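Note that one protein chain of the assembly has been removed; the remaining protein chains are unaltered in position.
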Amino acid sequence: MQFLSIDTGLFLEKLTMVAVVVFALLGIALYTTFAERKVAGFMQDRYGPNRAGPFGLLQPLADGVKLFFKEELIPLASNRVLFILGPFVAMFTALITGAVVPWGSELEVFGRKVSLTIANPDIGILYVFAVVSLGVFGIMIGGWASNNKFSLLAAIRGASQIISYELAMGLSLIALLMVTGTMSLCDIVQQQMTGSWGGLLGWNIFVQPLGFLIFLTCVFAECNRTPFDLPEAESELNMGYHQEYSSLKLGFFLFAEYVNMIVSSAVVSTLFFGGYDIPFVDEASLAVQIGANLTAILGTLMLLAKIVFFLFLFMWIRWTIPRFRYDQLMQLGWKKLLPLALANMLITGAVILLMNR
Amino acid sequence: MVQPLTNRAKQVDAKPLSFLERLYIPSILRGMAITFRHMFQKKATVQYPEEKRPFSPVFRGLHVLNRDEEGRERCTACGLCAVACPAEAITMEAAERQKGEEHLYREEKYAAKYEINMLRCIFCGLCEEACPKDAIYLSETFAPANFTRKGFIYGKPDLLIPDPVGEPEAYAQAQGPNEGRQPSSARTS
Partner (left out) sequence: MNTSHLLFWFLTALSILSALMMVTSRNPVHSVLWLVLVFFSISGHYILLNAQFLAIVNMIVYAGAIMVLFLFVIMLMNTQSDAEPHHGNRMRLAGTLAGGSLLLVLVAALRESELRSLQVSAPEGNIGLVARLGSILFTDYVVPFELSSVLFLSAMVGAVMIGKRH
């Protein structure tokens, strides 16, 4: 905690990492919107957007330009400051979660070891948890400041949904933490590196399958994705909390959802699927063969592949399962997932006790 | 009990769900398998400007004002089509054929102005049936999109078929592939 003498190299290194992660997140989010429309199209026997550029690859740019040039409307009766603040809070909280995710192991650049994690506090998971719980402020502020009944209802729905599912999420995580014994995401990945089949059997999914299922369900709810997208239920609330938004502010809200999805996918892969661990390959011997840097890059690509898989899962589920009714949502959260997570925690504790005996 | 028309009818039962069904996860997986299968199925989309949907031979599309084999307009501006039109989409103005215009118009009277409002038209084909001179028929194309309402009011230049004597290729193209149904070739002279 010595701030007096700032290590310029470290400072530059972290600054670059922050810039890279932020721009990568935004870039991937840009193309996730495109992928979502493509996947939706293919699952409904359509082609999806394919006119802008080859295979429609320029579609996200066209969408961005369209949003950028739309008229910027601020409702007369809205709370001006908070109305503008809402989308920025949503975007900011979505982006800062990426700070603790270990995006890779270590790169060696100009003779110094550069960790591919922006920050590795020993409370990594709790940080993710805190930021996720702050994410609801963007929705609430935006929804309330719009001075629109639909927006307000959507904001309240979003808030109660996120608070409810946070409990089950936290409890499923506690069971996982009992197994790992650490809250640092980097250490959790390191633990999963070891195991037979090149680390594959060391993944936490094999230790905590039920915990994973609960966690994944809660992640869907926290990201406001179908089947839990009640804050945006078109049939009841028109556009939900971004009803009154237009232009770039609307874009921020929509984008924040996709950034949230990416970061959540990264967290799920890190916690349960070994993060940047390459299955069937022993990283240490691979590093001897092809060099540490190449191994680290391969690991990062592996993490990206896992993220892409989970993004696909998000979309796949979205275009398969219809939306829950609100009381069903609350029932699932409080009466099913919460007791299930508690039971999972108890069983995990009992097994750990028995094994230590 | 009602006799089922097909053998696809499913018996509905209100049995309480079994434990496996209440878990909901197997049904989610089944649903996901269905959507995944659809990703590889044939797409229903017709990629319009490049690829055109085949129309049936009796399709009623955009109107065409016909000429006879010498290239003279068949329409005599009798107004029967306008009377027959249930949407009141057709208006016309008649004029008398002058000396020296015999190669342009077949009869002594012709339509100086002939307009169809494609926004009103319901493409019922009653004008085609009403015409005693086989002058109007419905082709196998549809009205393309336009930016203004005015653009949908088709005048004589838009409707007239090309001259079969002067521009035979354009005439053949305007007649379309399903030539057999067209009154011009089927019922001439």
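Labels A and B are assigned to the chains in the order they are written; within every chain, residues are numbered from 1.
We adopt the following convention: a residue touches a chain if its C-beta (ideal position, glycine included) is under 8 Å from a C-beta of that chain, and two chains touch if they have at least 3 such contacts.
Because the structure is a prediction, the values reported are computed rather than measured.
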{"item": "Shown chains touched by the chain that is not drawn here", "value": "A"}
{"item": "Contact with the hidden chain (one of A:M183, A:C223, A:L237 or A:I307)", "value": "A:M183"}
{"item": "Selected residue (touches chain absent from view) among A:I28, A:M43, A:L116 or A:V136", "value": "A:V136"}
{"item": "Which of A:E72, A:D122 or A:E234 contacts the chain that the document leaves out", "value": "A:D122"}
{"item": "Sole contact to the chain not displayed, among A:V18, A:A52, A:L67 or A:L82", "value": "A:L82"}
{"item": "Touching residues (missing chain, whole complex) on subunit A", "value": "1-4, 6, 79, 82, 121-123, 126-127, 129-130, 133-134, 136-137, 140-141, 144, 152, 155-156, 159-160, 162-163, 166, 183"}
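Throughout what follows, only the chains that are shown with their structure count from here on.
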{"item": "Distance between the centres, which are taken as Cα means, of subunit B and subunit A, whole angstrom", "value": "51"}
{"item": "List of subunit A residues in touch with subunit B within their complex", "value": "39, 42-47, 213, 316-317, 319-321"}
{"item": "Sites on subunit B touched by subunit A in the complex", "value": "25, 28, 31-32, 34-36, 38-39, 41-45, 47"}
